[in-house]
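Only one protein chain is missing; all other protein chains are in place.
Let's look at subunit A:
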Amino acid sequence: MFATIHVMASSRLPAAALTLKQFIQRQKVLSLYRNMMRTIRQVPDEGDRKYLRDWARDEFKRNKNSTNQDAIRMMITQANMHHDELQSSLALANVKK
């Protein structure tokens, strides 16, 4: 998703060392991705679920290579907003039943 850090860490280059901040940011991004996926799992319709999963995957992968820490932070915030939105829609949908 957001960190280049991401690409650096998964490459075979020896010790492309991440600074502590970068490392933490990368972990945040990965847990964000995981939480997003978990929330998407709760969507009732299979077609919607697939659409949302693909959308999330694309969003994350598209920005995978950015290096600017501020941009990354913005994107993390945006992702959190999307996640909260999804969760509240799910909650509303369940209440209706």
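Methods note: contacts are C-beta pairs under 8 Å (C-beta built on N, C-alpha and C of every residue); 3 or more make two chains touch, one makes a residue touch a chain; residues count from 1.
Here is the rule we go by: contacts and distances are computed from a predicted model.
Enquirer: I notice the complex is incomplete. Of the names "SEPT2 protein", "Acyl carrier protein", "Small ribosomal subunit protein mS39" or "Signal peptidase complex catalytic subunit SEC11", which is the UniProt protein name for the chain that's not shown?
Expert: Missing chain, per its UniProt entry: "Acyl carrier protein".
Enquirer: Touching the absent chain: which residues on subunit A qualify?
Expert: Against the missing chain, subunit A presents residues 1, 6-7, 9-10, 12, 30-31, 33-34, 37-38, 41, 57, 60-61, 64.
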